[in-house]
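Here we show just some of the chains, and they stay where they sit in the whole.
Chain naming follows the written order as A and B, and within any one chain the residues start at number 1.
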Amino acid sequence: MTIGLPASGPAAPTLQSAWPSANAVASRRPRPLSLRIGFDMQFEIGGPSPTAMLLMLFCHPEVAPQLDRPEQLVIEPQLPVQILGDAFGNRYGRLVAPVGNLRLTYDAVFQCAYEPEPQPEPSSRQHEVAELPADVLPFLLGSRYCEVDRLSAVAWDLFGALPPGGSRVLAINRWVFEHITFGYRLTRPNKTALDTYVERTGVCRDMMHLTISLCRAMNIPARYATGYLGDIDADPDPTPMDFSAFYEVYLDGRWWPMDARHGKARVGRVLMARGRDATDVALVTSFGRHRLTKFTVVTDEIPAPAQSLAMPPAPAPMALSA
Amino acid sequence: MTIGLPASGPAAPTLQSAWPSANAVASRRPRPLSLRIGFDMQFEIGGPSPTAMLLMLFCHPEVAPQLDRPEQLVIEPQLPVQILGDAFGNRYGRLVAPVGNLRLTYDAVFQCAYEPEPQPEPSSRQHEVAELPADVLPFLLGSRYCEVDRLSAVAWDLFGALPPGGSRVLAINRWVFEHITFGYRLTRPNKTALDTYVERTGVCRDMMHLTISLCRAMNIPARYATGYLGDIDADPDPTPMDFSAFYEVYLDGRWWPMDARHGKARVGRVLMARGRDATDVALVTSFGRHRLTKFTVVTDEIPAPAQSLAMPPAPAPMALSA
């Protein structure tokens, strides 16, 4: 059985949440980029009872129109899946997995442009709290993994001498990139921004939590995001492909994608979900015993189709097929 | 200048968020209860620049119809206030306070019934995660002051032997009531549920964070709430009147108000705001230097008016007056 989702999401981009369109910022026309994205996840559900699972494994509704066909999350065994939305604009599935093996696979092609994601300038303006849109305000507050209150002194000590706005954001991003050592073995499920700051190590998730906390502590709205990110514009990474965390800051009246692990703008990122921190956008939230037995992610450039970027595929209706 | 809010809020109660109406659960007709509620808060804004402030100081839209006239938040000096709503259904004000003194006062009469708030039974059913309404799911996750993941082992060790549902909720509520010593000096701004569990002390805010975390750790949705609560059905408390934190759990298809500080159902609670934890419903969030110089809260029973509880005051239009 497969679950089909319409390639066009329900939420139209608004001014403050708009993901910059691929060719809005560049004067020259970048070349089209086609990405094959997908995954194969297998679980052993331990029981004794079936377990509910929340799956935040789709492309975000804002970018789903850039998929070349409706999304297909294939579930084995066949199970009914409810598609839900949350207050952050994400789409996720809910199912009840019976005891035994569960396999989730996904395979799609995402169309975008070969160009670095836009970045704020040092001069990008930081808004007064009084003028921020109401839906941006929650991204100033603390959250499970972002102890904004506890990291306030650190933020002001490290970055208080810089001018507000883009300068601070860029300096925070660089500091985390330069001072936090990346390593898959250097994290744990309950690691917080504060832990990351002290231990100087973590995975991308931890690095973003720290960056987000430091931004928020200086009254700069910041939110957590997950997605696909390949090696397209980078040296090949010997570790297995994985999903990637990044974050977004609000400056100059819009959100900007930022990446404290790589320390620079990247090409070919595919947004999946956004939230206050990793709590809100866990790929899989399981409410019973389970064990991940296989996990592979694919994010590969493929030859681009002839079709123009200016013509995203037409929205397809919801399709349920087995 | 005063800011008037319509006494009827914008959000109609829905099935899952409904606050039990005062006379729906009792077969006998309880006597009407009139409460004078209000506060006087004074701040010294330190400067050098004006500071933005978020004020979550109104009655919640769900209960605002029980006020006898439109809400009046009086601000001295006169300042423009923007009224905003958040994703949790709360209403709050935003202003920019100039350097100097700021005074916020509020005075209203709230009509309800003299009866204990309804409480779950030991047999109240806990829903499977798979059947919870989507807007209830976030209240299963961790948040800034509720380290649900870290308190999971404690929750299951203490309460895992009890049957799911009301039994566990009532046992958790009683445990926190009996084991956590209340004291105004026994808290701090960054105290979390985990700290409270270990230190065995705290204020109502801390006690609710702990209870909420233990509930969520056992897959019982729980959310944080603030409001007015007098001494109406209790021995007079020698400490100055204050706002009061409580929490709500989701059982049997509805939310139930609970109070781990008092360990029992109370009479005459007036809801102000709800959220994941205290982060979301701070009475005042200030983004600059300030000092609280006066703080008094009033929650007093007054003689009930002749008018019937069955007839809440008619919604009044937005009123702005100076």
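Basically, a residue touches a chain if its C-beta (ideal position, glycine included) is under 8 Å from a C-beta of that chain, and two chains touch if they have at least 3 such contacts.
The model shown is predicted, which means the values in this text are computed figures rather than measured ones.
Number of identical chains making up the complete complex in this structure, 2 of which are shown: 4.
Methods note: only the chains that are shown with their structure count from here on.
On superposing C-alpha atoms, the copy chain A sits rotated by 180° relative to chain B, to the nearest 5. As a whole-number value, the distance joining the C-alpha centres of chain A and chain B reads 33 Å. Chain contact summary for the complex, chain A toward chain B: residues 52, 54, 84-87, 94-96, 128-130, 134-135, 137-138, 140-144, 146-150, 189-190, 219, 279-280, 285, 287.
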